[in-house]
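Worksheet for the structure shown next.
Removed from the display is one protein chain of the complex; every other protein chain stays in position.
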Amino acid sequence: MALTLGEIVAALGGELHGDPALAVNRLAPLDTAQPGELSFLSNPRYRQQLAGSQAGCVIVAPALQDEARSRGACITTADPYLYFARLTRLWKERHAGESGARIHPSAAIDPGAHIDPTARVGALCVVERGARIGAGTVLKARVVVAEGCVVGERCVIQSGAVIGGDGFGFALHEGAWEKIEQLGAVRIGNDVEIGANTCIDRGALDDTVIEDGVKLDNLIQVAHNCRIGRNTAIAGCTGIAGSTAIGANCTIGGAAMIVGHITIADNVNISAGTFVSRSIRQPGTYTGVFPMDDNVSWEKNAAALRQLYRLRERVKALEKK
Amino acid sequence: MALTLGEIVAALGGELHGDPALAVNRLAPLDTAQPGELSFLSNPRYRQQLAGSQAGCVIVAPALQDEARSRGACITTADPYLYFARLTRLWKERHAGESGARIHPSAAIDPGAHIDPTARVGALCVVERGARIGAGTVLKARVVVAEGCVVGERCVIQSGAVIGGDGFGFALHEGAWEKIEQLGAVRIGNDVEIGANTCIDRGALDDTVIEDGVKLDNLIQVAHNCRIGRNTAIAGCTGIAGSTAIGANCTIGGAAMIVGHITIADNVNISAGTFVSRSIRQPGTYTGVFPMDDNVSWEKNAAALRQLYRLRERVKALEKK
Partner (left out) sequence: MALTLGEIVAALGGELHGDPALAVNRLAPLDTAQPGELSFLSNPRYRQQLAGSQAGCVIVAPALQDEARSRGACITTADPYLYFARLTRLWKERHAGESGARIHPSAAIDPGAHIDPTARVGALCVVERGARIGAGTVLKARVVVAEGCVVGERCVIQSGAVIGGDGFGFALHEGAWEKIEQLGAVRIGNDVEIGANTCIDRGALDDTVIEDGVKLDNLIQVAHNCRIGRNTAIAGCTGIAGSTAIGANCTIGGAAMIVGHITIADNVNISAGTFVSRSIRQPGTYTGVFPMDDNVSWEKNAAALRQLYRLRERVKALEKK
């Protein structure tokens, strides 16, 4: 279950400085890698770990060739992190065991669902009537793709995700809520990843849309009628309320909360924990998080904060004197 | 798979202005509706879309009859949104395909559970011993109703919801946590909707109670011993800690966090993202969210916030001069 450096470079390119016959037993972080293991250095923050690393081989940028070579083998490549990403895929592919049935026999697939012959459906998944799963897509265990929802090609959907639950729509009538049936579906593009226990609700009338290349982490809520643009990545525990449109190439930090019926432009970065209460028209980084402090200081500041506009009035009064 | 305007009005009432034989193929939003489609206008904000809409028919309030009629058919009714809600239900009912088994054969139903003959249980659900599912209730796919928990009539429970997990209760003993078995259950009233992957924990001794007409969105946590009052609606990603009692007819925005052992009165509105740290005795709207800003401005304000009580002292000192 090992790969030689020669096999790795033959598959992925890069320039090898060292013995092509050297066997790699494992990929490992720089600080804990052992002689039979391969590591990488991409973030300059960790450069000081390089000299001391016992890794048998390290993937580095060309500028670090001498430094890396002085301690063992290295592979040089313009983008070591990308190389490492591809190496993990090669590694997984070479080390996969018997892959078992393409569609796990325990999955509940409606006869009216369409699953591409190259897709894989894990144990205890549910794929309902009219749902479509594209070529090369993988549903891990216990995924639901509900009625009429479409998942594109080469997607990965982690366990427990629910694609196509009902959107949260009710009309108030004499103090009680009457359900609005959600007649739309969910349309997911190609190369999308959806995290464990993440929920994407079906649209009320039109579809909820996740465009190509979007990456969603775990425990995210995407409400009905949202649209998430191409290659946008969203970290875990984030909630996106209904009918909000997020642009392409955005990054959204964990536990952000985005209100409904707003628009976020392309190339916007939302910091983790930020509550987004209005549309964002300009690219940039946006934040709104209460700074953590020791509890005693926080209590004093929070108390002052509750009187802040009065404090501003007092300053105004002083200025007038 | 179409309904005529005549059929719709016969089923739901309202006053039809136009040809009862006109066939509707789809319900659609005002701005994208096509001639064979039916839309509605309830929020005055969208009134300017009315004149330009290509919808074959629009549901409007009587005051807008002339404006709507000038561009095609319309149905007038006092509450267009409510009419639309009912129309979605009629639509769904008329367009449902073969509904399959009432209890999906893949569901794991304990012989000691009781499921009303009119309830429906989706694929891969688990209904444990002593659990009861009321008349007309629908469990979508992959719902858990654990031991002894009771779900009322006409409820809808979305996929992945867990009703009756153990409450989070431990006693600290010499630095380690000893489990407190959760001997209560969950009691859910009638006409309740529970969202995808939402969790409602069983009570420690008494039951956790969700009253009639409550609507819970996705990924909500309701801890042990909570009580949520009649017709309260709670948006996604909200957490409610143990033993908190929420009144009737409240609305709670998404990603709110409500601490344990407090009481919230009837008719309280909590804004999305708000941390509720104390009981609320008076109806009204309550908010506590850090305002989002561009990151540079946020950093400056956050730094100042950490010294806020000192700033207040400085203002005090100035005032004394």
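Letters A and B name the chains as they come in the text, with residue numbers starting at 1 for each one.
The working rule: contacts are C-beta pairs under 8 Å (C-beta built on N, C-alpha and C of every residue); 3 or more make two chains touch, one makes a residue touch a chain.
Remember, predicted model here, so these are calculated numbers, not experimental data.
Considering the complete assembly, subunit A touches the hidden chain via residues 26-29, 32, 79, 81-82, 84-86, 88-89, 91-92, 97, 100, 104, 106, 122-124, 140-142, 156, 158-160, 191, 193, 195-197, 213, 215, 217-219, 231, 233, 235-237, 249, 254-255, 272-273, 289-295, 298-299, 302-303, 305-309, 311-312, 315, 318-319.
Residue positions on subunit B in contact with the hidden chain: 106, 108, 110, 112, 124, 126, 128-129, 142, 144, 146, 160, 162, 165-166, 168-171, 173, 175-183, 197, 199, 201, 204-206, 219, 221, 223, 237, 239, 241, 257, 259, 271, 274-278, 284-291, 293, 297, 300-301, 303-305, 307-308, 311, 314-315, 318, in rising order.
Everything that follows uses one rule, which is that only the chains that are shown with their structure count from here on.
With each centre defined as the average position of its C-alpha atoms, the distance from subunit A to subunit B rounds to 26 Å.
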